[in-house]
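One protein chain omitted, others in place.
Read from first to last, the chains carry the letters A and B; within each, the first residue is number 1.
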Amino acid sequence: MSIASVLLLVGLAVLATMAMALARGLLGPTVYDRILAVNMFGTKTVLLIALLAARSGRSDYLDIALLYALINFIGVIAVLKYFEYGSLGHPHAEEGDEG
Amino acid sequence: MSGIEWLGVILLVLGALLGLVGGIGVLRFPDFFTRLHAAGVTDTLATGLFLSGLACLFGDWQATLKLALIFFFVLFTSPTASHALAKAALHGGLKPWKRREDPHG
Partner (left out) sequence: MVPGSFAMKHKVSLGLVLAALWLGLSGKLDPLFLLLGAVSVGFALWTALRMDIVDRESHPIHISGGLIRFWILLIRDIVIANTQVVREILRPRLAITPTVVEFESQQSSDLGKVILGNSITLTPGTVTLDIQGSRFRVHGLTREIAEEAASGVMDRRIPRDVEEGR
């Protein structure tokens, strides 16, 4: 088996994992399950982009994967913060903030 | 395929399989807190194996550096995200699922 076909199969496995994460996101039942699913979906997307980089032999694509990992984390924290405090940025909306 | 490519393929396939197992766990486990543990599998060992497998296949220093950066970033942020999720769920009033005493329950 050539490396290209291994990469294809591995890509399909990652896509299947993403589908399972997506299913959990749709099933819920709580909002935390959904955020967990989104986080997992994002991590798998990073792996998928890295895999695409390997398949096309271009390491530049890895920068996109790195950036996606950053955005995924910040997105999850932002959504969580929104659900806990009902606001994204205003410092006085937070508990115990020094102002 | 050369030796390093074989190693890369094995690591990559192992990582992808672990990811699948994590996905099954996220679907199968009964409540949010237990699913968090299943997602932890895909964030740590699966990502590590997957990315080191890719590093073996790329075989140049710059790609290896970038893959290592991605891995460390995921490794540093995943516990933060997990903890934030768990704490938010607990504050939100979610009670951890407990097995009932009788084993056939």
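Descriptive notes on the structure:
Keep in mind that, in the parts below, contacts are C-beta pairs under 8 Å (C-beta built on N, C-alpha and C of every residue); 3 or more make two chains touch, one makes a residue touch a chain.
All figures in this text were calculated on a predicted structure; none of them were measured in a lab.
Counting contacts over the entire complex, the absent chain touches B. Only one residue from B:Val9, B:Val41 or B:Leu57 touches the chain missing from this view: B:Val41. Where chain B meets the omitted chain, the residues involved are 18, 21-22, 24-25, 28-31, 33-34, 36-38, 40-41, 44-45, 62, 65-66, 69, 75, 78-80, 82-83, 86-87, 90, 96-99.
Just so we're on the same page, only the chains that are shown with their structure count from here on.
Annotation: 12 Å between the Cα-based centres of chain A and chain B.
Contacts from chain A toward chain B in the complex involve residues 3, 6-7, 9-10, 13-14, 16-17, 19-21, 23-24, 30-33, 35-37, 39-40, 43-44, 46-47, 50-51, 53-54, 59, 62-63, 65-66, 69-70, 73, 76-77, 80, 83-84.
Across the complex, chain A is touched by residues 1, 5, 9, 12-13, 15-17, 19-20, 22-24, 26-27, 32, 35-36, 39, 42-43, 47, 50-51, 54, 57-58, 60, 62-63, 66-67, 69-70, 73-74, 77-78, 80-81, 84-85, 88-89, 91-92, 94 of chain B.
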